[in-house]
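Written below as structure tokens is the structure these notes are about.
With one protein chain removed, the remaining protein chains of the complex are shown where they sit.
Coming up: subunit A.
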């Protein structure tokens, strides 16, 4: 940025300078022009000082005229009202100033814009340069790679060529060796034959010698000859025996062949049966398809028509038990018909396959996806439901636990009931204790009341005695003074004594109230028990499917009276257990 500034300032100069010079020539305010000329370079820095130095008290006129000239050259209206330049027109001056200021602002804005543009461009430039460098690098590496690959390719080709050469050599070698082997073999055979001939000659010679020599040792020494196994005597060798032997041999062969033929016949028959069955099945499978090709055939080709005729014929023969015939006559027909039917079946199956594929693809395209979505939704829903159910089960269990500090179990209900009763008893005991305490309190109160009553009675007695004495006195005094007043006082005293009786009655009512409260408590207890038992019933119905399991578990449980520890343990294992069961019960 700094660079730009330094460059930009002199570049501006020439544009400004031209009018400067021209105006100077025209106006020639020597001091000013000198001053101006002397300060073109530090223009930007010293505008302030310059302006302050530009106009002084002495040269107002000159500066005005100069400014006027300058402005007129720049296209502003004249500063003077008249053309002679005597009277300063303030409005125009102000206008000019305003305009100048606006211009200045505009210039500044454009400059800013230019600067930002420049910044942007330079950053772009940087980026592009970077990109360029990177790409250059890439190009370099890829170039290197290609060179490497080319080198490898070349090497491989070289190798390949070598291998080809080797292979060729090997082949040649093999050929050579084979030739050698062959020649050796022939040589070996030749030698063998020669040797064998010699050997044979020797053998012959030996044999002759043996025969000529009449070997005395060559003999059989038998005590007596044994009979033949079959008991017959050996016959002479004649042409007859030879013929008989031949006959026998052929008989043996014939037997063998007959046997084999029989086997083959059986096999054949089975195969034929199979074939027929297959044919039947095919026919039964393809009644509608069979019609169509026939029609087609009638429409199109004569040969196929013939074929179908043939088939019909064979079908007729078939009815006349074709299978007993020799295969030769019907083989071709049979084969043809079978082949044709087979083809039809194949077509049919292919068609079906195609259809199935189509249907499948269609369903895949349309309904299947939806159904899958549905399915997923359903699954989600179900999972949610399961979750809910689980939660419900949990809360139920918690409630159960809260309600019954003793666990409830269907099969162990009796036992559990016992537990429950124990709990209740305990609670009742507590209640009872409370009640007893209350009673004690009441009793205390009663005692105090009775004491108070006794005291009262005593007081009363005393009072009565007092009264008696006082009455006596009064009576003694009455004969003379006011009798009426005394009577009223006695009345009030009597009413006051009746009032003093009320605390005891009060106590009684209080006792009654407490009794009521107790019964109330009892009732609530009872209701609680009832509700819990109903809950138990509910759970028992809920758990029925896994009763077998429970029974097993019951065996594990300690039977008989259950200690509090046991109840605790029961309590402990029940939730987990029931939870798993509920899970089992869930679909």
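Here, a contact is a pair of C-beta atoms (placed from the backbone, for glycine too) under 8 Å apart; a residue touches a chain by one contact, two chains touch by 3 or more; residues count from 1.
Basically, contacts and distances are computed from a predicted model.
Student: Consult the UniProt record of the chain that does not appear here and report its protein name from "WD repeat-containing protein WRAP73", "28S ribosomal protein S34, mitochondrial", "BING4 C-terminal domain-containing protein" or "B-like cyclin".
Tutor: Options "WD repeat-containing protein WRAP73", "28S ribosomal protein S34, mitochondrial", "BING4 C-terminal domain-containing protein" or "B-like cyclin" considered; the missing chain's recorded name is "WD repeat-containing protein WRAP73".
Student: Using the touch definition from the top, which of A:139, A:210 or A:352 touches the missing chain?
Tutor: Only one listed residue reaches the unshown chain, and that is A:210.
Student: Among A:242, A:270, A:332 or A:464, choose the residue that contacts the chain missing from this document, as touch is defined above.
Tutor: Of the listed residues, the one touching the omitted chain is A:242.
Student: Consider the whole complex, including the chain that is not shown, and state which of A:61, A:153, A:196 or A:353 touches that chain.
Tutor: Of these options, the touching residue for the absent chain is A:196.
Student: Can you list where subunit A touches the absent chain?
Tutor: 181, 189, 192-193, 196-197, 200, 203, 206-207, 210, 213, 215-229, 234-235, 237, 241-242, 245-246, 248-250, 252-253, 256
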